[in-house]
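Note that one protein chain of the assembly has been removed; the remaining protein chains are unaltered in position.
Chains here go by letter, A, B, C and D, matching the order in which they are written, and residues are numbered from 1 within each.
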Amino acid sequence: MIENHKPKIGVYVCHCGSNIAGTVNVDDVRKWAQEKLGPEGVVIARDYKFMCSSLGQELIEKDIKELGLERVVVAACSPHLHEKTFRTAAEKAGLNPYLTELVSIREQVSWVHTDKAIATEKAKSLVSGTVQRIAYNTPLEKQKVPINANTLVVGGGIAGIQAALEIANAGFHVYLVEREPSIGGHMAQFDKTFPTLDCSACILTPRMVEAGTHPNITLMTWSEVTNVSGFVGNFDVRILKKARYVNEDVCTGCGICTEKCPKKVIDTHYEAGLGYRKVVYTPFAQAVPRFPVIDRPNCTFFQKGTCKACEKFCPTNAIDFKQEDEFINITVGNIILATGYDLFDAGRVTNYGYGRLPNVFSSIEFERLSNSAGPTGGEITLRDGKTKPETVGIIHCVGSRDKNFNNYCSSICCMQSLKFAHIVRERTGADVYEFYIDMRTPMKAYDEFYQRVLDEGTLFVRGKVAEVTNAARYPHEKGKLIIHVEDTLVGKQRRIPVDMVILSNGMEPRHDAKQTGQTFGISCSSDGWYIERHPKLDPVSTMTEGIYIAGCATGPKDIPASVAQGAAAAARVLDKILQKEVEMEPIRASVIEENCSGCRICNSMCPFNAIAFIGDLKVSRVNPALCQGCGTCVAACPAGAITGTGFSNEQIFAQIDGLLMTV
Amino acid sequence: MTAKPKFAMYWAASCGGCEIAVLNTHEKILDVDANFEVVFWPVAMDAKYKDVEAMEDGSILLTLWNGGIRNNENAEMAHLLRRKSQILVAFGSCACEGCIPGLANLSPLNEIFETAYHTVSTENPQNIHPQVSYPAPEGTLTLPTMNPVLKTLAQVVDVDYFMPGCPPESHQIAAVIDLVIQVVQGKAELPPKGSVIGCGDSTVCDECPRTRNVKAITAFKRIQDVAPLDPELCVLEQGVPCNGPATRSGCNARCPRAGAQCIGCYGPADDVIDYGARLITAFASVVDAREPAEIEAILDGIPDPTGQFYRFNLADSLLRAGKGAAMSRPNAITSGGKP
Amino acid sequence: MTDTFEPVIVGFTCNWCSYRAADAAGTARVKYAPNVRLIRLMCSGRLDPAFVLKALAGGADGVLISGCHPGDCHYIEQNYKALRRFLLLRRTLKGFGVEPERVKLVWASAAEGVRLAHEINAFVEEIRKLGPLNWPKWDNQSGRDLPADIEPQPIEEVPA
Amino acid sequence: MAQTKTASLTKGAGFKKQEDLTLLNEVSSATAGVSHLEMCIQCGTCGGSCPSAADMDHTPRALFAMLRAGMRDEVLHSNTPWMCVSCYHCVVRCPQEVHIADVMYTLKSMAIKAHQYKDNTAPDFSQTFVDNIEAFGRSYELGLAGRFYLQHQPLRLPGMAGMGWGMLSSRRMNILPSRIEQIDQLKAILTKAKTLELTS
Partner (left out) sequence: MNKYIYYPGCSMEGSARAYAESLSQVAKILDMELATVRDWNCCGATEYLSINLIPAYSLIARNLAIAAGQVNGTNELMAPCSACYLNLEKADYYMAERPALGEKVNEALAAGGLHYKPGSLQIRHLVDVLVNDIGLDVIKSKVVRPLTGLRIAPYLGCMVPRPDYQHRWSDHEYPLELDDLMHVLGAEVIDFPLKTDCCGGHMSQIAPETAYELIRRLVSEADEYQADLMVTVCPMCQMNLDAYQGEANRFFGTKYQMPIVFFTQLMALAFGIDAKSAGFGLELVSAKKALARIGVEAPAPEPASPRRKPDGLPMPPHRRKKYASGREASDEKIAVAE
């Protein structure tokens, strides 16, 4: 295509202060580009301290206007950082933005290599690759798509509730989907919140009620999202609404059915296995919505066909055993995932004996134990439900900061443990030991709380507990749990007999986080948490446009941080909604129909169903509105009859040639 | 009446099938005779190289060259005929892309000689190994020297047009002859230099009457293992590696119509820089498996991928030769002889 | 020049995971071998085997292909297609006598900068062990020439 | 222990000499497998787990801190590695996957090379055991017991006589050593092996 005319290319090499210039001989790269790449069309090569500064940008704009540059190559940082900056600058000077390319000589060269000569050579070859490539770039136009103003919030914990309320209060509709029978999340299970010791339910329930009654919020509990298709602005979402066996239109939430239900089962969810609930139940008294759910696998009627006590006593005939699961389809413009976390299964740390030694408790068990609405009415007792402990050991970092389990710090456990110590001291007067590796109390008023607990006489032992055992070695250990630990500050091994052990188990990604991520098209880090678009500067966005994340779905967080993220994600969604339309990158595939033989090999390539086979013409065709620009079909076409903008064969081949030019 | 334009046809490393294909145009061959003066065509008439050398440069209007460049004689003739011809056509798969002789590029020369002269399949009781020169009593006898790899015509000299096929279909030859005659008569224009002529602009599937669906292949099989082959359904969908999707149209889907898979003799479609790569990506793309072990098991159904994908195109592929041949040195030719 | 052979490797990354992994390695200042030169594609599914062949023919000693982990593809499942092509390509290269190990597929999520750096280092070492590919520059532009077409030369006598 | 420390301080090993920052790396690289020693976060899981920690002069964790501090003499003098029973509780519990037991082996062999162990009972036991293997290719319990106890724990012998007799009379201890057939091959291997060191 360019046999007669090589487009005029300008090359701009950024020093990035000393970030690049410290490792790459910028001057040498510029000179080399000017001389050696002249035959490839380079008419000007410059270097500048900070290309991204306004002065740097003006330099490029001026050259475009004065030298008639047709292509701009900026060798600086990653395109993910400043591609937009330079494309916008070039556009201001009248050059189509897609005729500007960035070469990453910072993230891929100066920051990762040390030998200046070698780094400089690599920088040259990268510049050469892009110079060769850019000759084949073509002007492209962005496409605009209108945005649906409805939003889906997945997860009804505190982060999701906050996000939903922010958007609803701004006047836009929200679908709030929660898979449990009630919203509220983990926070609804807690007794107190650190460091203020506010009653968790007291601060949470008003928010739950507001979300449940807000005219702009459609609350869908006992429901799960099963499928998402489409893209930012127009997601088609399929939601499974599980059968409650209770007619929500007539149920008043009076609770008579629960009262009359003759069957009790262990409540493994809300009561963390420490208490019982009926088979027709609302998880807790303040549940929103107030409608109960029938636990079908445990219901005597579903098992044996008799009972129906709930139906008999229901004053409004709301019990409906014939109800079936249904699917509901909605369309939304944006999605916020606030799917939360799972508690680490303390039984996995077998040396702590959880599940084997009765008086070893998990953190959530202790929350229920100390909760006045819990199974013991707030009495802190051993597993026998009666005996008050005289000595309690609280073990930090259970399942966290441990390569055998989770390598990260769960960030809340130190404060949670301090809270437990305080509650135990306050309610039982027992001696309390805290076993910690490091105390991490960095947020507002956290360290002060640590000092308060110190002041209360809690005994701190610095050392990760090796083992909890019931094998007494000495008479005074008989009948106790013995905590084996090295007191690292003393440098000696200690055996500390206690009556009760509380494991401060950490947070884990939801067991199905990966699957959920696949449903929504976002990915997890190796730990399993959802990946932010940028960990610092864009913490509630994902790589997928229109999908936002908030709360513990992205990693362990305390309540204030979860709430802040819920609000932040809502702000990002509102920003999108108010723009009314969204620009789509014009990276698209298209079929050259005269060359297409209709072999249909490409037809199975597209997961977005953008490729259709036109039977009459015996050709395949790409629907540009559905195409996401991955290029898989381009690579698949055996006839070379599919081309892809932005990443055409010519562009890549030229880039390979350029990269290898210095070899 | 002016003198008739001159026509030549030459064969280098090829099988001779291309010549037969020209003769297969039946009475059309008479048009050649009527419109051209055949000055050089070793298969059809006697002529000496020195006669050609004596011709004025550019005096031949049209030369059809078939065969690849395997030895220095081929190369010398290619340069000579290029000089003498106005239009040089790489005629047939060997000239265009190396074809079957090009598969020898997978082996270094010494191995080729070793196989040809010194393996059990060759009866060679005196253990003769060919030499490029031999002092016979009558004087020194010489043979052309083998080049390390076979090249296509365009890799050696400038080529005006390419006419693919192994051999080119006779109806396509006839059409090209017609075109040239019309050009000679001033009734038509020549296509742009470098064009591929005598073929279609799509791939074999375009001309294939078989029905095709979205493809998901769970096993590749050899055609004799599929019994019976569904006569209506796409051959590839039946698990038989059919090169049709990647192979230039023009043959009228001769093999798939006859119940066989396309083996790819018409070479790549327009603007494709590596024919085999197109087949790799196409076949791999439609493999219906996700686990590496499953994928590998399916790919086991293509026992010789290199041969499958590069049967005709090896010499014109990006790599052009196997590592052994690519790295071989000229003296390799002599290493085969044993005392 | 050092005595050790410094391989030239062309790498292909997807835009979403592996290119960002390279960014992450940079941001974290993780040092790795400078032998790899990356080309960004939108997805590993865009990887045409011809790109790999072109790189090898053009002077690269190895080719690294990198994409999102299986199941994490930004385009849902295109990395599986890359995997299939990669496996068939390696088989084909073997037929050419080219060590299939010269082409490597590495999954790296956007968070795995360190892992990508490790993989690059390991790959450079593997290629260093294999030695230069040294593919001829068939069109005589630069680098190593193609094997010369042979001029007739004196040949030792072999008794017939 | 206190004495050792005072002595080294007066010699100036603790303060005046430059810190031996290569020690950690030296130990790590001489350890089989990938030791992860540098990853230690001083949590004390090892010290808490160790069944013989009570008899150690430093807990394993403390020893690793000393390695970091370059306290070569103190570390090689420590009885900690010699008290290790190779129970691997610390290894499987270590949150940083430090190959603690193997580091202990490394420290023992370093102490032997430097002749810095405090008590020669354990090194001699190991050496006696190894001598038997090198001679016969198999371990020789009676030979081991005889030579070792006579040298180190002669007072223990009378009390153990009953046990020893029990072992011998039930033929649980053989009077003669058993030998492998290809002892020369084994010797050649070990001779070569002794010329090799794991450093990188």
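Assume a residue touches a chain if its C-beta (ideal position, glycine included) is under 8 Å from a C-beta of that chain, and two chains touch if they have at least 3 such contacts.
Bear in mind the structure is a predicted one, so any value in this text is a computation, not a measurement.
Taking the full assembly into account, the omitted chain touches A, D. Listed residues A:132, A:362, A:458 or A:493: the one in touch with the omitted chain is A:362. Listed residues A:22, A:347 or A:378: the one in touch with the omitted chain is A:347.
Where subunit D meets the missing chain, the touching residues are 30, 32-34, 51-52, 54-55, 81-83, 85-89, 91-93, 101-102, 105-106, 108-109, 112, 121-123, 125-127, 129-130, 133, 137-139, 141, 148, 153, 156, 159-160, 162-163, 166-167, 170-174, 178, 180-182, 185-186, 188-194, 196-200. Even with one chain removed from view, subunit A keeps its contact list with that chain: residues 266, 273-276, 345-347, 350-351, 354-356, 358, 362, 365, 369, 375-376, 381-386, 467, 469-471, 473.
Note that only the chains that are shown with their structure count from here on.
Seen from the Cα centre of subunit C, the chain whose own Cα centre is farthest off is D. Each of A-C and A-D has its own count of C-beta contacts, and the greater count is at A-C.
Subunit C and subunit D have CA centres that are 47 Å apart. For subunit A, the set of residues that touch two or more other chains comprises 605, 632, 635-636, 649, 653. Chain contacts: subunit D has no residue touching two or more partner chains.
By the touch rule above, subunit C contacts subunit B in their complex via residues 48-50, 53-54, 56-57, 70, 80-81, 83-85, 87-89, 91-92, 94-98, 134-136, 138, 146-153, 155-156, 158-160. Residue ranges of subunit A in contact with subunit D, taken from their complex: 351, 397, 401-404, 437, 462-467, 484-488, 491-494.
For subunit B in complex with subunit A, the residues that touch the partner chain are 201-206, 208, 212-216, 234, 236, 244-246, 249, 268-273, 278-279, 281-282, 285-286.
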